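Note that one protein chain of the assembly has been removed; the remaining protein chains are unaltered in position.
Labels for the chains are A and B, by order of writing; each one numbers its residues from 1.
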Amino acid sequence: MSEDILDQARALFFAEAREMCEQIESSLLQLEEDPADRELLNALFRAAHTIKGSAGLFGLDAVVGFTHHVENSLDRLREGLISLDISFTSLLFECSDHIKLMLRDAESARDGAAPDPSVEQASGGLVVRLAPFTGASAVAQSPAVAAAAAGAGEALTDNKNWHLSLRFGKDTFRDGFDPLAIINYLATLGEVMSVRVLTEPIPAFDALDPESCHLGFEISLQTSASKEQIESAFDLVRESCTVRIIPPDRRVADIVALIESSGNGAAHLGDILVDSGAITRHELEQALATQNAVPAGDTTRVLLGEMLVKERIAPATAVDAALTQQTRNRDAKTEEARFVRVRSDKLDELINLVGELVIASAGTTIQAQKTRDSALVESTLSMGRLIEEIRNGALSLRMVPIGETFAKFKRVVRDVAGELAKEVSLEIIGAETELDKSVVEHIGDPLMHLVRNALDHGMETPDEREAAGKPRCGRVVLSACHDSGGILIKIEDDGRGIRRDKVLAKAIEKGLVAPGATPADSEIDNLIFEAGFSTADKVTNLSGRGVGMDVVRRNIEGLRGAVRIQSVTGGGTTVSIRLPLTLAIIDGFLVRVGDCSFVIPLSHVIECIDGATALTGAANETTGMLALRDAALPVVHLNRMFGIKAESSLRQSVVVVRNGTEKAGLVVDHLLGEFQTVIKPLGKMFRNVRGIAGSTILGSGEVGLILDIGSLTEIARAQADAHEHQRGSASSSQRGADHANA
Amino acid sequence: MSARVDLPAEFNIYAVADVWRSVNAGLPGAGSSDALAIDCAQLREIDAAGVQVLLSLAHTARQRAIALQFESMPAFLSERLQALGAADLFATSHDGETRHE
Partner (left out) sequence: MAKTILVVDDSASFRQVVALTLKGAGYDVVEAGDGKDALTKLDGRKIHLIISDVNMPNMDGIAFLKQVKLHPNYKFTPVVMLTTEGQDAKKNEGREAGAKAWIVKPFMPPQVLDAVAKLVLP
């Protein structure tokens, strides 16, 4: 019975696969007309991908192997790394024919006919011709070629032993390291079979700086230790020593077998290799750093697998096996849609509970430490680590790719450009970048405004562009990437750039800049984020809707992000938005008032003044003024605000914070520095306290309150205004910003 | 005239600059067919910086056809050089019994 179903599915597969071949051919024909059509390029790739994926299900390894190469070349074509010329097109036609031939072969083999050996030979020939387009060296070639290349690489080793190549950096000796000690240490891991010191890099005696290290070693080591363990011998000299660790043949075979049998479901090549022990986590991080030094999309950027093989970090056979496994994983993922829909409030509740758990665990750890029972401490610590992992896992559940948000701008750009009679193409980079769902939800509006702005203000009309020597069609790039613990979203256009003379004139008119002042270009550019700014000559139905860039900035700062603008006159404008990955974790600045700890979101902090003097205001008032560099800054005394008994004898410190264009000072007892923490929603008790936004748990287990900078600056400003009214307009000249707009 | 250098008891990173200076001052030029004697009588320990000086010296001496003579070479040094696969550079100093892997 199930045999029947299988037969039916098989028949269906052959029909489908032929259809896909036809799709390849028709896409190729259409691409001859329009070689840059992304949809067609995607369709082309998908067709090959589908054939490969389904053929795998039916055990048609020859089809999978061959189509893999076709798919690779199409992927690179899709990425714009190679272009579709006549020779490539005709080669792809041949490939499509060949796939059909293989399919027929497979179908008849099923009927008992012997497979045709000439088909296999033809596969090899085509793969060789495809090689220049797949960009693969030893990595993705036919198994036979790959195996030969791998053999050549490992001929360097003596098969039974690990081979270590060490190159010590110039400062090794000066940093106090002795390579002889490290080689000696290696002997504790196993038996050092041979060491060869490289004499060639050592300068001639009269040119030698004897305190600089020029030593390199080739070492053969027999050990049962793992690659990770061997690498640990170098953990102290990591920064001053380049290490290559090449496993013995037997190990390579083990690694390949492990990769093939493990069913490792990781999506990343690097993870599969690390898990199998082919490379260490440290080697992977270094390789990725090297790879990322070249921007994505640059043709000189190499593939990870290729680099690992070339640099002799990983054996080619292992990379090959991992690549196959990775492809299998991807296919598996697309085969079954592995998603579960979950209501987001359930998720929020879970995250909230996990937050409680983290706090409870911190409390338990502290209690355990008081007992001085080391077994108890040990087990609470390991529980704490697990809870940490649960927290990270729970937070990652909320992460979604930004692609969906980006995608809707395709339509927006097309429509808006049409309205404005401009020609604009939109490019999206990094759609797969993930960030917290709540951030994604809130970033849509500011992005919409910035994109519209780019089209409306930044982009010239096609005629203007032509006159300026630019292509008629303008270009807007929306990109997202992870960057130093946050996410960086950029909106780039190649329009006219910011007209600084106009911005400056407007700023002087608004009183934001003193007449005659000459701010730096970047300062002028960022003036457009000030309240009430619009330099559009005429009010179109897009601009002048009462929403200014100041609102964009406030929205982004509300997400604890920051926005910057950079512009090249005549060359375009780039707006960079930096956002935290998640709203559940905060980079904070910790301060102390009396016996209470407060956390100020770091993105709001401008500067800290240790031991501020020149504070004015009555001793019992909540607010006052601080003379800061010839200007008066409204301040809030946190101790009075929250009724905390401050250490009165102490010199007080002030943290200067910013909310939008408003600045205020917060008077505290101690500045404790930066730290990262998880935000907990407030309990019912605090929910109505003005000036508090949330709470967190400090390392000591004690609760820290997160300050609501928005309401605190408001309080400071309101009081300052009241003062001013009392004293007439005497101090109004000290007021920098145009607060009537705020 | 043949030059002569005494290695200190601890030939390590702290000593290499001084040793290098005194050897370099007395190092015969190319083709002088002179000899350089290195006295290891005091030598008690050596680190990689010291070994590097010896490697560079041996290499340069060979290029300039200067005969290097190690006097009272302690066993630990010849063992260490041998362990580094560098003993053949100092073949003149002992019987040339070097082992290759």
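As a convention for this text, contacts are C-beta pairs under 8 Å (C-beta built on N, C-alpha and C of every residue); 3 or more make two chains touch, one makes a residue touch a chain.
Owing to the predicted nature of the structure, the values given are computational and were not obtained by experimental measurement.
Residue-wise, the contact with the chain that is not shown comes from A:I182, picked out of A:L77, A:I182, A:I313 or A:I556.
Between the chain not shown and the residues A:R10, A:R129 or A:R174, the one that touches is A:R174. Among A:L101, A:A122 or A:L236, only A:L236 touches the chain left out of the display. Residues 173-178, 180-182, 184-185, 188, 211, 233, 235-237, 239-240 of chain A touch the missing chain (whole complex, contact as defined above). Where chain B meets the chain that is not shown, the touching residues are 13-14, 44-45, 47.
We take it that only the chains that are shown with their structure count from here on.
Separation between the centroids of chain A and chain B, computed from CA atoms only, is 53 Å. Of all the residues in chain B, the ones that touch chain A in their complex are 13, 16-17, 19-20, 23-24, 27, 47-49, 51-53, 55-57, 59-61, 63, 80, 83-86, 89, 101.
Every residue of chain A that touches chain B in the complex is listed here, in rising order: 172-174, 178-180, 183, 192-197, 199, 202-206, 208, 210-211, 213-215, 217, 220.
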